[in-house]
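Just one protein chain is left out here, and the rest sit where they should.
Labels run A, B, C, D and E following the written order; every chain starts at residue 1.
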Amino acid sequence: MKVVTFGELMIRLQPFNYERFVQANNLEFSFGGGEANVAVSLANYGIDAAFVTKLPAHAIGQAAVNSLRRYGVDTSKITRGGDRVGIYFNEKGASQRGSVCIYDRANSAIQLASTADFDWDAIFEGVDWFHFTGITPALGENVVEICREACKAAKAHGVKISCDLNYRGKLWTREQARAAMTDLCQYVDVCISNEEDAKDVFGIEAEATDIYAGEINREGYKSVAKQLADKFGFEKVAITLRESHSAFDNGWSAMLYDVASNEYCFSKKYDLHIIDRVGGGDSFGGGLIYALLNGKSTQDAVEFAVAASALKHSIEGDYNMVTVSEVEKLAGGDGSGRIQR
Amino acid sequence: MKVVTFGELMIRLQPFNYERFVQANNLEFSFGGGEANVAVSLANYGIDAAFVTKLPAHAIGQAAVNSLRRYGVDTSKITRGGDRVGIYFNEKGASQRGSVCIYDRANSAIQLASTADFDWDAIFEGVDWFHFTGITPALGENVVEICREACKAAKAHGVKISCDLNYRGKLWTREQARAAMTDLCQYVDVCISNEEDAKDVFGIEAEATDIYAGEINREGYKSVAKQLADKFGFEKVAITLRESHSAFDNGWSAMLYDVASNEYCFSKKYDLHIIDRVGGGDSFGGGLIYALLNGKSTQDAVEFAVAASALKHSIEGDYNMVTVSEVEKLAGGDGSGRIQR
Amino acid sequence: MKVVTFGELMIRLQPFNYERFVQANNLEFSFGGGEANVAVSLANYGIDAAFVTKLPAHAIGQAAVNSLRRYGVDTSKITRGGDRVGIYFNEKGASQRGSVCIYDRANSAIQLASTADFDWDAIFEGVDWFHFTGITPALGENVVEICREACKAAKAHGVKISCDLNYRGKLWTREQARAAMTDLCQYVDVCISNEEDAKDVFGIEAEATDIYAGEINREGYKSVAKQLADKFGFEKVAITLRESHSAFDNGWSAMLYDVASNEYCFSKKYDLHIIDRVGGGDSFGGGLIYALLNGKSTQDAVEFAVAASALKHSIEGDYNMVTVSEVEKLAGGDGSGRIQR
Amino acid sequence: MKVVTFGELMIRLQPFNYERFVQANNLEFSFGGGEANVAVSLANYGIDAAFVTKLPAHAIGQAAVNSLRRYGVDTSKITRGGDRVGIYFNEKGASQRGSVCIYDRANSAIQLASTADFDWDAIFEGVDWFHFTGITPALGENVVEICREACKAAKAHGVKISCDLNYRGKLWTREQARAAMTDLCQYVDVCISNEEDAKDVFGIEAEATDIYAGEINREGYKSVAKQLADKFGFEKVAITLRESHSAFDNGWSAMLYDVASNEYCFSKKYDLHIIDRVGGGDSFGGGLIYALLNGKSTQDAVEFAVAASALKHSIEGDYNMVTVSEVEKLAGGDGSGRIQR
Amino acid sequence: MKVVTFGELMIRLQPFNYERFVQANNLEFSFGGGEANVAVSLANYGIDAAFVTKLPAHAIGQAAVNSLRRYGVDTSKITRGGDRVGIYFNEKGASQRGSVCIYDRANSAIQLASTADFDWDAIFEGVDWFHFTGITPALGENVVEICREACKAAKAHGVKISCDLNYRGKLWTREQARAAMTDLCQYVDVCISNEEDAKDVFGIEAEATDIYAGEINREGYKSVAKQLADKFGFEKVAITLRESHSAFDNGWSAMLYDVASNEYCFSKKYDLHIIDRVGGGDSFGGGLIYALLNGKSTQDAVEFAVAASALKHSIEGDYNMVTVSEVEKLAGGDGSGRIQR
Partner (left out) sequence: MKVVTFGELMIRLQPFNYERFVQANNLEFSFGGGEANVAVSLANYGIDAAFVTKLPAHAIGQAAVNSLRRYGVDTSKITRGGDRVGIYFNEKGASQRGSVCIYDRANSAIQLASTADFDWDAIFEGVDWFHFTGITPALGENVVEICREACKAAKAHGVKISCDLNYRGKLWTREQARAAMTDLCQYVDVCISNEEDAKDVFGIEAEATDIYAGEINREGYKSVAKQLADKFGFEKVAITLRESHSAFDNGWSAMLYDVASNEYCFSKKYDLHIIDRVGGGDSFGGGLIYALLNGKSTQDAVEFAVAASALKHSIEGDYNMVTVSEVEKLAGGDGSGRIQR
């Protein structure tokens, strides 16, 4: 099975341990981005996953490519060119202090890319699944257009499409997001969202849930999923449910709505002690795509995806470094953290 | 607004992560000290904060000065001279294992300083607030005398004075402390204490509270604050309330007693998962001075000070690296630790 | 008092922080092994502790020796020879993700050792206690034979013998373990086990306890201890009780059964937030031997041993770096983790 | 004495040790830039040095400010605003492998600044010296205009102006450079150049010198200096002479031409074993300004400046961390590198 | 163009900086091996390079695979299985102190592999060049047999074969080496050797050269190359010439003998200041294969290969991280180490 994901791969610069930016003297130098993270997850599960983007030909662009190759992602479809790799500075939060993310991604190679940079017909040859997120069209009107071409070509090749709504208020307004995503979502088969994204992008709300308070309103989530599916004709809608108690402690679960069977399956909930929260949602997407590609039931699929992302929260960096057997062990109930020896 | 603090700035040498001294091969090299920590807090809040001490002219003394300049503290009033910078070796505790602090501060430049080293009239020109702690007079009778001169000059210049009692049993006896602090406290307007300090220094006790058990006796704290205020004529008394569950988990709150209005305001309590506990009390002092200088109400002032010090517990090093807006965000109720992106 | 322990000392290679093997670029280079860990514990308590093994004469073997000398273990009885030091790669778990331990210990110097490598009569001259674990005979039939010679010589010299059953399924089968341990246990005076080991090695079970669920069945533990003592004529049987909630959070306690007095003493239970779980059991053994050598009561002995191992879980590396006074402080009730200053 | 320098302060991101970008997992996080480096040099010599630029208000911008404050540079004239801090990725060369510098500085706050961002009349109040380099006007026509306003204001306040030609071919063409620098140099009193810059910017050449071969043609350098002085009416022209044998080994010396006395003073030459070559030229500028401000003779001034920059090549980072006495010790002849104890 | 190399990939464990093993507390965790190093060199030159070996399926084996994927090597032909990855501990020398290499490679997956593990007909489909070294058959008689099958299959597919003699006295005797290599060399087209290897393996000697003294006898090298070519019918023989002055300083050059044209081309000699000497010979092999595949002349080929390996000596780790343009820049004469900015 072959999956293609498309988006931006950024440099991630992070102070060591829990240092603040103003006291840092060194930075961890890694890479990440929503769709690239999904590709790494899938490659680690043994899926033939290709990531498509545009990256400069220089050594920093090469380091970005290498970060994906290291974990087995097919980087042969990446267009090389442009001047810069987008950057995000990430300061880890701790206890009551939240993480701080400072973006320096304007004018990256992918943000300045044009439709001529990608030959989607060639890219989708023999591909089963295409994934992108709402961050990518948020990069600019030109990138919306590239996404549109990608979606059309994917449909033409019979490729399933999944999209994580992922609203980023620093990149575009709600109005811009709604216009672009309303258009793109017509091609999408599987939609991933959280409660905030559905509201920010489409104004769709669940009732009586306070995300800061960490309470979960099951009926509310079902309502959001149904509204999304009804509006865009999605086959499946996944909604992730995060309860933020502190930078260290989160509750984490999800619901998957399967339209055909009219099933609303809620996963078990994990009480996470977080090592690295970034990429948590992406690892859910990676787990979900793997589960659906492998024909798991709705309940099993959401359990696999949530277990995968629960594990991600214990791993440094954007990329989720887990195997199928590790995910299945946790989904199967062993979260005791005992030494395997 | 301009604040001056006076005390010792020590080298802080700490093994990496949770290593014990006997297994350490490297040490983090930073600086800290009660009053210097307060100055850094204030500088980070945008206050013109100067720190007064004596430090050697050599490169290690210069590194100490630089550590303050980096965060915007005015170091132009520091007297350069003497031979050594005091040192404290700090081993971080974890879970049931407490932190270990080994002092090597005897014979530091400030400990051997004389009244001739400081021209307090010049120092207090245009200053609004003066802060010191009980650690400074504990350095020796000569330093008690310097503190006395400072307090007198401050009073002469109409400068408000705050003092954190901060009893250090390794530096002096309870009797020495009581004698010196009874004298110095007559100049003090705002007193900061915890339950132990009030008892160790002045024999003032709250009833029925077991600090190890983590229970809080509100009436007891009010009683301590009132006794302190009555004895010395303080305008305000702040009492910090720490519940030590383990090296990682503490409850943290405080009470501020305003004599004029006869208000006893208790802050909300934070359940801290601790990154670095050192400087926690100092960051409370910094927050309190900022709040009072800015005319916050008694309740808002204690909430600001407690939120500031809650954040400090999530930050490596003695110095509290937070902005006013970060403190106000937490004081305003968002301790969810969510990523700011 | 003089103690000898015998077993394998391995290189421990561990990624920094919570990195996974596949993302690691550096490894912590330390050493550990069940019986060596016990020797270090005892040396840190001021006991004259010697560790016996075989290690290559080259620089890596020397580094292994040095790791013990650093903490005061007598290494003069170590036979130098052979080609390799066994290795274990240890990846720390976090939250729901368990630790991963990959052994690369086959063909180590000690595994290929012969009875001619050790002069047990000389080794046990003036010794009070001998300790080994079930890991050592699991290295091979030749090592079972060495253990047998050691036990016989110990008995001949009037040396007390303790054994931690420590079943390792990657090294031998349950049948092999049962055969060898049934023979060796006839020499043992003090047996240390956990519920799983007693079952894996001897088929002895407690009723109605689910180790994954974290519930403790006191009667079950007593039954296991009694069965073990009855079968082998042990003087004392200690059973450690771990409740694995996650890689970070464990409950930790133990029971010590004294046959002569027919006492079953349960320790208090610690809620651990774990820094390093490896060597937790060994530190219990070290604490127990110290306590018994020093004539502590059954209750005091188990409290000391459990407090010692509770502290170990807060310390990086296999070796427990604590002093008697630190253990007694915790056993005496102060686990508040307050700074000692 | 008070000096102002104006230019860009960039983030410097450098792999550890001699790693290449494509193998790096961490980066050193420091700051540097031609004119900022000069300001740090001067602050370390005890001069009141202010650096003027524009930097974002966010935490990364604050870290840039802090890097200067740490070493005593006056940052109160820095305009805060804009979105990004320019970046340069620096890979250290070794032996035959040259350093690689990848710039990611487009659209930085200073590059997008306007003349309205700086109140030069206020900035030059009480200032003795103004320094900039050819890198700053190369940032764009708007920055040329800012430089012009700065120069005019400086002249109006009787401030001496020095300029290091510093041609950067990646920022502008020779034609652009010549136009802008011809205009700006009419305000300049002291010009610093190397042979390449004089040729690249103004087409002024020395004869018969091959910079790759490392031979020095004294008459050629004198000719270049004289042509520069004649063309722009400079009071003094300094020319630095680098012989590049490898990334580790350089010869380093300079010549200072004093027009009034018609002296051409060549310094002694140092055989450098390089730790960090970046900022080498800037440290020469810092040394020269200090020497001239302090009334040193032409020969002494060039010896001080060359010794200062020789020391810089032994120091990590852009900033030169040396004291006047250290420079004078080397200029006075002691380059034996003996321990000072 | 497609190249296959075959051999062992080992874990390389190295103390930080210039630490000795006995003082190390951390180790760099990288991978290397003669033929894998060649594959990485070629992948960095843009060649489609596959590495063939056997590696365990566990996470350490995966880390080994990832180290190659990161740099673009095709790892799809690697057989997964077996228990261990071979290890070499590498302690860097400095000045008069030589590097120390302690091998722990016995019983690695590849050493215990059988001919059934590799389907050479499939592997050589569409391949242009096959490379191995004398280290691989030295692993055991079974591996000699695998090499023989590989060579036969390569010949059958019209693949050019190169071999670096690389005698390792710790792995086999001169007699064993001579027997195996005499057989395997009959398939080889391009032989790479140094003076010692030719003597150790085949007893072929140059006259009057003292490798310790660093003198080069051109006629002697020509004689060795000619004897090798005559004996085995090689098309080309390359001989690398290392002058070892100290652990830091080496002279480095080579000669390439082309039988058809009877040319003996000596390269220029580089005076290296060494960062990492391991893999120096392999990078020569990688450069030579690239040059010959691209039809460079004999002189250009040896210059390219020597420049490539000169650069390798400036790079940490076994792998040579350079591009074709970097090699050509040095081969073209610019070894000044100037910053490229």
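Criterion: contacts are C-beta pairs under 8 Å (C-beta built on N, C-alpha and C of every residue); 3 or more make two chains touch, one makes a residue touch a chain.
Note that the structure is predicted; figures quoted are calculated from it, not measured.
The missing chain, though absent from the display, is touched by one residue of D:Lys152, D:Lys170 or D:His273; that residue is D:His273. If you put the hidden chain back, the residue from A:Asn25, A:Ser76 or A:Ser114 that touches it is A:Asn25. Listed here are the chain C residues that touch the chain not shown: 66-67, 69-72.
Take chain B: the residues that touch the chain left off the picture are 13, 15, 20-22, 24-30, 58-60, 62-63, 66, 83-85, 87, 89, 91, 100, 102, 104, 106-107. Remark: the residues of chain D touching the chain excluded from display are 17, 71, 270, 272-275, 310-311, 313-317, 319, 321-322, 326, 330, 334-341.
The working rule: only the chains that are shown with their structure count from here on.
Contact count check for C-E and A-E (C-beta pairs in contact): higher for C-E. Separating the centre of chain C from that of chain D, both taken as means of CA atoms, is a distance of 62 Å. One simple way to say how far apart two chains are is to compare their mean CA positions; for chain A and chain B this gives 44 Å. Among all residues of chain C, those that touch two or more other chains are 17, 20, 22, 25, 100.
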